[in-house]
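The complex appears here without one of its protein chains, the remainder shown in place.
Here is chain A:
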Amino acid sequence: MNVVLASSSIEGGIGCWDLQTGAEQLRYKTCASPPHGLASIGCRFLACSQLRDPSAASGHVLYWSWSKPQAQVKSFPAEPIKPLAANSEGSYIVGGGSSGDIYFWEVATGRLLKKWHAHYRAVTCLVFSDDDSLLISGSEDGCVRVWSLFMIFDEVRKQQASHLYEYSFTEHTLRVTDIVMGYGGGNAVIVSASEDRTCKVWSLSRGRLLRNVVFPSIIDAIAIDPGEHVFYAGGRDGKIYIAALNVESSPSNNYGLHIIGSLTDQSKPVTCLAYSAERNLLLSGSEDGMIRVWDVKTKKILRMFRHSKGPVNNILIVRLPYLLSRAEPKVQASSRRNDFSLHPPLEKYANSSDEDMDNKAIITLPDTIDLPSYLSSQLINDHIKQLQQQGSSAAAEMEVKRLKLVGQRSMEMFQQLKKVYDKLQEFCVNELLDGQPIEGSKGN
């Protein structure tokens, strides 16, 4: 089940709707998020950084499990965190601080693995690349930087290099408002939007500007279509502009070079966009608290979700895990609780204990899944230990559950087969009985 999640900068909770049917699901309570502050951690649970008083010294990050409206885990990082991002597996969370630092946590243990000074001013958005090896950050100082996680965790190379980042793009003059990345890992293009009214397209492989698109208003949100033909840019004038990436654009049009057209609904400023590749839908959140679902082909609105009075500033499209989408409240509640106890809050400071210096290195386990996964060795050790210790109780319990399920399935299967067999027999008998006269008639 694909759900749409939306949060707002004023207290309004996180709204959740089924994208297919439009039915509203559970609303997760008490959430006031900054832009780019909402993240789903590997589709297992939700995390959202919270807006706080400017005077507050520490940040605030909340976790929700899918099944409960209340926040389950609260963490208080060392400084206000605005953007949050997680890698596709959900093993790490990255947060951007208001001082320009980037924090790198491990979800399973809550440990702060790394923290580095990334920008001169507050970080505004964070994006992981497809293969989770690159992190792209945008900042209030107009800088877009590309970080390789290999570099960040490589102490030796760090010493030698003159700078940590792979690229630093400084062409934007004002705050970077959004970054999206195309497909293709290290060869991808990235598109960044800024308050200087431009969107810029960069090449990751060549590390240079490919295209500069000037819009008639400030762009706060961008979404890229899966074919990378165009990208959509939501402006403060309430329009969603369509800008050419890989299609030829005619030089004479209303809005400017490279802008092909727009989606308009006379609405208030567009604050966030999301693209659902499955059904070719574009979702836009607006200042007036509405989420509009657009069909990009016809440029019509298919559906609207009402989130709150205040501005929507985050939209996520998440594919909920299978178990969850089938309502099995009882079983789930217990299992979820167990699950959640695994996720401790994020740590405030890096553990400066020197005992496990090598533990911070990333190791790869290539044969677990087709994608390489990166886990710290300490976590792996923990897992191994747990497996050894709990092999008796927890594992057995899981095994029993699984076997029960298998038994049930095979019973169903057996019943079905039996039915089919009965029918077949009946059919054959009838056929045999009726067969004679028909054949006889045919012979004539």
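The rule is simple: a contact is a pair of C-beta atoms (placed from the backbone, for glycine too) under 8 Å apart; a residue touches a chain by one contact, two chains touch by 3 or more; residues count from 1.
The working rule: contacts and distances are computed from a predicted model.
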Practice problem: Write down which listed name, "Phosphatidate cytidylyltransferase", "Exostosin glycosyltransferase 2", "Trafficking protein particle complex subunit" or "Pre-rRNA-processing protein Ipi1 N-terminal domain-containing protein", is the UniProt protein name of the chain that is not shown. | Solution: "Pre-rRNA-processing protein Ipi1 N-terminal domain-containing protein"
Quiz item: Among the options A:Glu89, A:Glu140, A:Glu166 or A:Asp225, which residue touches the chain absent from this view?
Solution: A:Glu140
Quiz item: Which residue, A:Glu195, A:Asp225 or A:Glu347, contacts the hidden chain when the whole complex is considered?
Solution: A:Glu195
Exercise. List the residues of chain A that touch the chain left out of this view.
Key: 54, 99-100, 117, 120-122, 140-143, 161-164, 170, 173-175, 189, 195-197, 201, 208-212, 218, 228, 236, 244-249, 251, 257-258, 268-269, 287, 311
